[in-house]
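Left out: one protein chain. Kept in place: all the others.
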């Protein structure tokens, strides 16, 4: 395992310390590193709290700030954070408008946030994201995973909360954005969980994992490495197929790198995905290309499509000032 | 070689097409893909043109836009662009204020920009960046390489040009920022040039390259993998040692990923570098942590320190709106 | 089984045996989880039982019900992942349902209630290739009067029986057919915990 760390026991704490020091104008680290919160809170606003296992940086702490989250709870690498973290975060950022948990659909995350919601003193609602269409037979599993689409939910609901939407409205909007969002990804190489010290899976030099999860979970199947056009076609087929009749009109296209794939390749994927979507009558009205929801140093990428309407587009365009996403301020 | 591409001959063109489509609000692709230019130009302003071999994305095209470059010329992967590109770019963006070339110090880049400057019709000046202290005996070589510090030069001079500085002032400022900037990096893995099809170098599972260049050029020496603290200490020692007495007061600290290293590790490096610098009486007044000046998918990072003064800090803080760096607008 | 109060020494022995089992098998559990999950189960259980051990003097000083609740709360608050809330719920519910000096019947009833609480928390049931596929047969054997040796054997067979199962809960469910042929890591950790308890109660292996 080759990583820029001092040890597997300190990687998380040092990384959080560094993150909060580098972005001290935006964020503050909570006690015992239980959460990362905005440096400045807005009285009365609904407080958005997310979190999940670490290793997906910049998700979620990189999206704490004006126009997005109020706090993020970092778990151990690939392990859900614990209810004490969520309780501490909620207590720190709740400003009288209630708390909205934004949770990626993994049993660990869902159960831990659920326990926190049960134990919390104030009003709490929860949006669970589940945009990963790689999981085909969701009746026979715990359902679709929440992946890169979570960032779009956080951005859009964050803007609505900033604009004064109340807790129920934020929850409804979050559910609506999630329902209009689909993702799927592929991996070229494995990630290595620091504490495990060895790759989570192995792929031959000519293989890729189609439909991989952001923890390196296996996807639909292992296939021979394909050209970018073929990968884009299969991912967009899965996404558009699942959206069905909704896949018409304006969309956000997010091409998300998993950590080890450079921008050059992401833009190649963007170009191929764009062509596929336009063939199907989807117009790319907004684009985001970069490394946002990662799986440590895994090479690969995911495509995410969110079907826009006027409200979602307006909130997407609204100012945002976080460590990893910033515009108009 | 595992890359998200359709072929080694189309990777660059597709990537540029994707980049310009994804950021059509900011940039436009020049004819025959010779350059990427701002979508909107400012009459009278000094035109900043940079460029270099591809494979360092987002450098340079990702820094085209308000407050930074007017145009960037992408060469083949790791190969300087050619004079026809620079001539076409200069002609497209020159607005009456003359043209400033910003060139990383590699013989190929320097000579190609030099030939373009000789052939150009209008007024041209050139800033050559050479911030890489890994090159110790610069008397016996072609001198220090221009690496991640180039982004700081582009940002600061870009802001000055936006504020109305004339060509000579921009050139002088660029030289001054470069003179106050030092970088050094390390690699954990090699990159693979698409057309070459195999890694540029090989490192054993327990080795790293100390002082690596952004083309995978060998550095000072090959050493055993060190903890982050040791790496930060050696890099900062080289940087601060070279700055000498200037290494006092406020600085920008840029922790730059080479393409294959995830944010978690970059923030660990930031934390360790920050501690080293503060021990030496350097105060980190501005921070930038991310993947900005890359070497394809190489794992590793570089540290860059720029000693600030009021003018440089003011231009650093000024609004910028490019694909890869954006604030206050 | 204990008919007098389960005291400090017994609680310490039980907790220590469980913790040591988790520490000793952390690598194995992680390997199992790498095959069909996300490769952290061993680390999660280790972290949780480290937290329990750190609090052990305080925990063991309490009456059994309170000790179980406190240990469960440690697991909830420190493990994270899916297994944290589930094992936490298991121990906290055991603590709620049990008296300070349980006999076999009381223990069997409390374990049944705890398993039901896990099912509610996990929206899951037996047959889905999870820890429940070990916990439920162990509870049944306990209720049916099985000896410690028999219970230990039931736990081992039950863990083995998860190998051919297809997961429909937990991360392994994302694998569909491909989850077949691997032992469920949570089933294995449950088996190890049962074995640890049996070891203390039966005196050695």
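Chains here go by letter, A, B and C, matching the order in which they are written, and residues are numbered from 1 within each.
By our rule, a residue touches a chain if its C-beta (ideal position, glycine included) is under 8 Å from a C-beta of that chain, and two chains touch if they have at least 3 such contacts.
Note that this is a predicted model, so its numbers are computed, not measured.
A.B. asks: Sort by label and list the shown chains the missing chain touches.
C.D. replies: B
A.B. asks: Considering the complete complex, identify which of B:6, B:80 or B:287 is in touch with the unshown chain.
C.D. replies: Result: among the candidates, B:80 touches the missing chain.
A.B. asks: Among B:35, B:106 or B:292, exactly one should touch the missing chain; which is it?
C.D. replies: Answering carefully, the residue with contact to the hidden chain is B:106.
A.B. asks: What residues on chain B make contact with the chain left out of this view?
C.D. replies: Chain B touches the chain not shown through residues 53, 75-84, 106-108, 111-112, 114-115, 134-137, 140-142, 145, 193, 195-196, 200-201, 213, 215-218.
What we mean here is this: only the chains that are shown with their structure count from here on.
A.B. asks: What are the two chains with the top count of C-beta contact pairs?
C.D. replies: Most contacting pair of chains: A-B.
A.B. asks: Distance from the CA centroid of chain A to that of chain B, rounded to the nearest Å?
C.D. replies: Computed value for the inter-centroid distance: 29 Å.
A.B. asks: Just the number, please: Cα centre separation of chain B and chain C in whole Å.
C.D. replies: Measuring from centre to centre gives 54 Å for this pair.
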